[in-house]
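Presenting chain A:
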Amino acid sequence: MEILFYIFSTLTLLCGALVVFNPFSRNPVTSAMFLVLTIICMSGLFVLLKAFFLAAVQILVYAGAVIVLFLFVIMLLNIKEEERQRFRKFGTFLGAAAVAGLAWILVTTVMNSRAGERSVANNAGETKPLGELLFTNYVLPFEIVSLLLLVAMVGCILLSKTPETEEETE
Partner candidate 1 sequence: MTQKTEIGYNSKVEGEVIHTTVDAAVNWFRKNSMWPMPMGLACCGIELMAAGCSRFDISRFGSEVMRFSPRQSDVMIVAGTVTYKMATAVKRIYDQMVEPKWVIAMGACASSGGMYRSYAVLQGVDQILPVDVYIAGCPPRPEAVLEGLMKLQSKVAKEPWAKQHFKPTAQ
Partner candidate 2 sequence: MTGVGLEHYLVVSAVLFCLGLLGVVIRRNLIVMYMSLELMLNAATLALVAFSHFQPPTPNGSPFDGQIMVFFIITVAAAEVAVGLALIVALYRKRQTIDVADLTSMKL
């Protein structure tokens, strides 16, 4: 099982890195495809953590819908590849340095916290108790989230409607 963890986590990080900066291609579709791979590897990690339901949902929602939506938009807008020349060298360096600093802080904090020593792996992986919990203790957040989805849907429809009379109103 340990070897699986290392495989999955390496792949996750590698693909995640390729989403962000791919030396071979600046094509957004490439980023999207590596994001799919990242998601799939992450759901592998979820399986190792015995979160089977979330692993499936992760693939179903992210890989099956969200990233297809990304691809859809990329294709619809017919986005050309980013121009390499316009890459700000100084800004990039600064940003990378800041993020590296943050990463350093995060990793050292995690390492120093010795969180692993106090933790006990529980093998709860069933889907049923998850569902029960969702509809008992967490029913209010659940309803709020569903309302959020509705609002998002209405918002999307409103946004993507072709503004026919907008010119006059402005």
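On the choice of candidates, all candidates are chains of the complex that A comes from, given by their letters.
FYI, contacts are C-beta pairs under 8 Å (C-beta built on N, C-alpha and C of every residue); 3 or more make two chains touch, one makes a residue touch a chain; residues count from 1.
Just so it is clear, the model here is predicted, and its values are computed rather than measured.
Participant: Touching chain A in this complex is which of the candidates 1 or 2?
Facilitator: Candidate in contact with chain A: 2, the rest do not touch it.
Participant: Report the residues of chain A in contact with candidate 2 in the complex, numbered from low to high.
Facilitator: On the chain A side, the touching residues are 1-2, 5, 9, 12-13, 16-17, 19-21, 26, 28, 31-32, 35, 38-39, 42, 45-46, 49-51, 53-54, 57-58, 61-62, 65-66, 69-70, 73-74, 76-77, 79, 82, 86, 91-92, 95-96, 98-100, 102-103, 106-107, 110-111, 113-116, 118-122, 124, 129-130, 133-134, 137-138, 141-142, 145, 148-149, 151-153, 155-156, 159-160.
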